[in-house]
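Left out: one protein chain. Kept in place: all the others.
Our next item is chain A:
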Amino acid sequence: MTPAPIALSCGEPAGIGPELAEAAWSELGESLPFFWIGDPAHLPGTVPSVVIDSPAQAAKAAAQGLPVLALSMPGPRVPGVAQAAHAPGVVAAIETGVRLAQDGSAGGVCTLPIHKKALADGAGFAFPGHTEFLAHLAGVDEVVMMLASDRLRVVPVTIHIALAEVPRVLTADLLEKRIRITHRALVERFGIAAPRLAVAGLNPHAGEGGRMGHEEETLIAPVLDRLRAVGMDLRGPLPADTMFHERARAGYDAALCMYHDQALIPIKTLDFDRGVNVTLGLPFIRTSPDHGTAFDIAGRGVANPTSTIEALRMAWRMAGGKA
């Protein structure tokens, strides 16, 4: 069965979002039905667009142009200059996408980048980012950020904190939660019946038997033992520098990394602009391109749409579509 079309929320109008939506339609056309939620007046108009009344019209409209579920925002888009007056509309676009994904009229939601400060100033948006807002909308406490490309899926266990904070923030409890959510999502969202997870060590050579750090023995290994006992297929703790080459990758479906760059370095090195963000643990499918609003190049038509296109493809495939 063909899934429902993917909702693409507009994100910050002053950023590269509107041009990415047009570029994505230009590449995907009818092959992958999606619709953009935003103010049609903000689109640069490099491709035709078709205003639709409901997601059900998106597949047909995609033959003619970029399907748009219209939201009205006060005033035009000024590339590079965020406007407080747009903030409520940007938030409404996300809420609309989530609502449609939750009631099944959208196969999932893909979010274009927001500008946190603009939303805080204009809409009192109090969340550190998209992910926390989505968790709040869904009424979920714990979500997991995964970065995924065709060749690698990585989950950073700690994310946006100083490296010096990592040894303190990394706890058995946190690691176990991340593994459990990842495991379940691989089953439910990626259709992998018995997921194989690789878990990196924190220290060089995974501590080399305690010679270069003890977290592997005292923290990571006991969690893995506990979860193996309940039937999970876990390997590790593995030396992080030898777990990402092709042959090693063939042995697992996702890798859990102890800190941000341990996850980001391999995926960027392997698939620089093809990695996408996937939020695991939500009651709906959510992906996003792995970059920001790029105010410095907004409006020039030079933004690279690869990550947005890949994020739409990822959401579509997760929803059961072929792409």
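Going forward, contacts are C-beta pairs under 8 Å (C-beta built on N, C-alpha and C of every residue); 3 or more make two chains touch, one makes a residue touch a chain; residues count from 1.
What we mean here is this: contacts and distances are computed from a predicted model.
K.L.:
Which choice in "Electron transfer flavoprotein subunit beta", "K+/H+ antiporter subunit F", "NADH-quinone oxidoreductase subunit H" or "4-hydroxythreonine-4-phosphate dehydrogenase PdxA" gives the name that UniProt lists for the one chain left out?
P.N.:
Going by UniProt, the chain not displayed is called "4-hydroxythreonine-4-phosphate dehydrogenase PdxA".
K.L.:
Would you indicate which residue among A:V51, A:V140 or A:I159 is in contact with the undisplayed chain?
P.N.:
Final answer for the missing-chain contact: A:I159.
K.L.:
Looking beyond the chains shown, say which of A:A59, A:A254, A:L270 or A:I285 touches the absent one.
P.N.:
The missing chain is touched by A:L270.
K.L.:
Looking at A:P204, A:G251 or A:G301, which residue reaches the missing chain?
P.N.:
Candidates A:P204, A:G251 or A:G301; residue touching the omitted chain: A:P204.
K.L.:
Given the full complex, what residues of chain A touch the hidden partner chain?
P.N.:
159-167, 202-205, 207-208, 211-214, 240-242, 244-245, 259-262, 264-266, 268-270, 272
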